[in-house]
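All protein chains but one are shown at their positions in the complex.
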Amino acid sequence: MNIVTFTKRVPVTQEEELRITGDGAAVDLSKLPFKVNDWDNYAVEEAVRIVEKVGGSVTAVAMGDAESDEVLRRAIAMGAKDGFLVRIARAIQDPFARAALISNFIKNENVPFDVIFTGVQSEDDQFGSVGGILAALLKLPYSSMVIGIDKVESDHMVIRRELEGGLQERVRISLPCILSIQSGINEPRYVSIMGIRKASKVERKVFQGNAYEAGVGAMIDTVKWVYPPRKKGAMMLSGELDEVCKNLVGILKEKGVYQ
Amino acid sequence: MLEQTVSRVLTCIQCGKCTGSCPESGKTPFNIRMLVRKQQFQSAIDEAIPWYCTSCGACTLRCPRDVKPSEVIIDIRSLLVEDGQIPLAVQKALENTFTQKNPWGRSRAKRAAWTENLDFEIRHVSETAEKRLLFVCCIQAYDPRCMVIPANVARILNQGGVEFGILGEEEACCGNEIRRIGEAGLVEELQEENKGNLQEYGVKEIIALSPHCMNALKKEYGDMGIKVSHYTEVVWDLINSGALAISKPFEKKVIYHDPCFLGKQNGIFDAPRNILGAIPGVTPLEFSRARETSLCCEGGGGRMFFEVETIYQRNAEVRVLEAIAKGADLIATACPFCVMTLEDPATEKGQVVRELSEILMEVL
Partner (left out) sequence: MSYALVVAEVRRGVFEERNLDSFGLSSLLGKEIVLVVPDGPYSFNERLADTIVKVKAGEEVFLNPLNLVDIIEQVMNGRGKPDCIVFTHSSSGMESAPYVAGTFGLPVVTDVSAINKDEGVFYKSYYSDKIFGEFKCTGQGPWVLTVRSGSFKDAAAEKADAAKVEYIEGVAASDKRVFLEYVEEEKTEIDITKAEFLLSVGRGVGNKDEIPTYEELAGMLKATLSGSRPVIDKMWLPKPRQVGTSGKTVKPKVYLAMGISGAFQHIAGMKDSDCIIAINKDAGAPIFQYAHFGVIADMHKVRDKLKDMLKS
């Protein structure tokens, strides 16, 4: 089983106050640390686990700048055999353009695969679209929100998709196919710094993204970046902790859930 | 296993002094002598076991053959780390430290947030004349309970006329706990980053706020030619020399808890006691296990990020109960981890825990 799995380097924004610059032209990410996209981490782990069980190899592919090599080293440390970096000069916002470029890359370079994994979405743009578009472009069956892989056969897989309300859907999907992996499908292993350093000795192939731009045009345009609309917001309880907690209990009593 | 450790482990005579002094052996499945034995025979070790160790260092101090059992634990953990099979909470702490340079994953940009409420400005160490660095420590930079400690010490040093600066968001985790978790690669990265800054800014002296940071900076960063001390040593000097005058009495019975990394591992027993002794009105009390034999609070060795099952009585609770039995009004200590671990059962039992700087703020 040859699995190609996509991995992306994303900024860590959970605790940060993001700043828009140039009157909406850009979001300042210069001071942020970066890490591997959470969903991709689950996807790489799942790919490695499958290969550990049934044999084959995992190829990690990242599209991005030179720094994205970091997530490839990480994937190799987790168990991927190869790492491919498709270098692009600047981030492509349109998921269609991204998928089209990847599709060209896979076709032109004859990247062999039985399955392609992507994360369901990336933490930064949350588009969740590259996997589905890519599947359509490569004319492959597709499934997203994959929360379990129950069976791996040479010509098909049985997977579980996560639906809403705690419901799941079991699906039989023919190979080759593309699956977008949901977080929580497994517990990704820890990757030590030593492991990453060892992985650095495995050569990562670099491809120039502009070689795959034929027919790739953005169909959507980012007009500008804006801050979210301010909702009315909460009534903030402030003061000493003691007072705050008294107020809290007061509210609970008022709402009739605590006597 | 490293060659050195192998030869050290082979010299073990299984005397059991390590187990006798270990804060975990006996009450939990952890048995340090047994682990060394297993290492001698290279037999399999249950993955859950090594995580009980709090890195208090008692075993290594007591070992008559210099086997350094606490280092053996680090070796065992290293293998688990390389394997990727470690408790999730520990994994999270390591990943956070890699990205944000602190185990809690708080924003690095907010590392100096504790300075915001001070009524004087703290300069970057590069802008100071004496290049004296206050090394803040992750937990004291972010945890709301502990953030008061650097603010207090800054005020005290300021009052004592000591010039100092900080690294602000450039400060990275010292790596003390990370080394004990067994993530040597990450420790190297953290050390390189901190050393680079210390060098670039020409730092001549470091005042560490946490005994854990002090330990790492003093003993594990190689010879940097920089004097490293704990803030209690500096403050005691200030009081002793008269540069810092205590103006108010503190009519309390205070029992002092020795942090492992300050006391038994670095021999600083007297400075904190001297400070307390200099405060009029203080009645100093001592735990039955004090100084070299102080009972570990179980906050070290990665245990701040990973807690074992709650079925075992916590040492912090043992400490609090003894403090109450001895009639102490409050437990004083000089380590943020000790504050955090002790305060948990203390609050439950109506006992007060204070970091030394908090007491000082009331009497200066």
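Per-chain residue numbering starts at 1, and chain names A and B are given in the order in which the chains are listed.
The rule is simple: a contact is a pair of C-beta atoms (placed from the backbone, for glycine too) under 8 Å apart; a residue touches a chain by one contact, two chains touch by 3 or more.
All values derive from a computational prediction rather than experimental measurement.
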Options A:Ala62, A:Ala75, A:Leu101 or A:Ile133, residue touching the unrepresented chain: A:Ile133
Options A:Lys31, A:Lys53, A:Arg172 or A:Lys205, residue touching the unrepresented chain: A:Arg172
Interface with the undisplayed chain - residues on subunit B: 88-89, 104, 143-145, 305-307, 310, 347
Missing-partner contacts on subunit A, residue numbers: 11, 13-18, 20, 24, 27, 93-96, 99, 120-121, 123-137, 141-145, 158, 160-174, 177, 180, 182-184, 217-231, 233-238, 241-242, 244-246, 248-249, 251-252, 255-258
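Keep this in mind: only the chains that are shown with their structure count from here on.
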Centroid spacing, where centroids are CA-atom means, of subunit A and subunit B in whole angstrom: 37
Sites on subunit A touched by subunit B in the complex: 12, 14-16, 31, 33-35, 78, 187, 189-197
Touch list for subunit B against partner subunit A, complex: 81-82, 84-86, 88, 90-91, 94-95, 98-100, 105-110, 183-186, 188-189
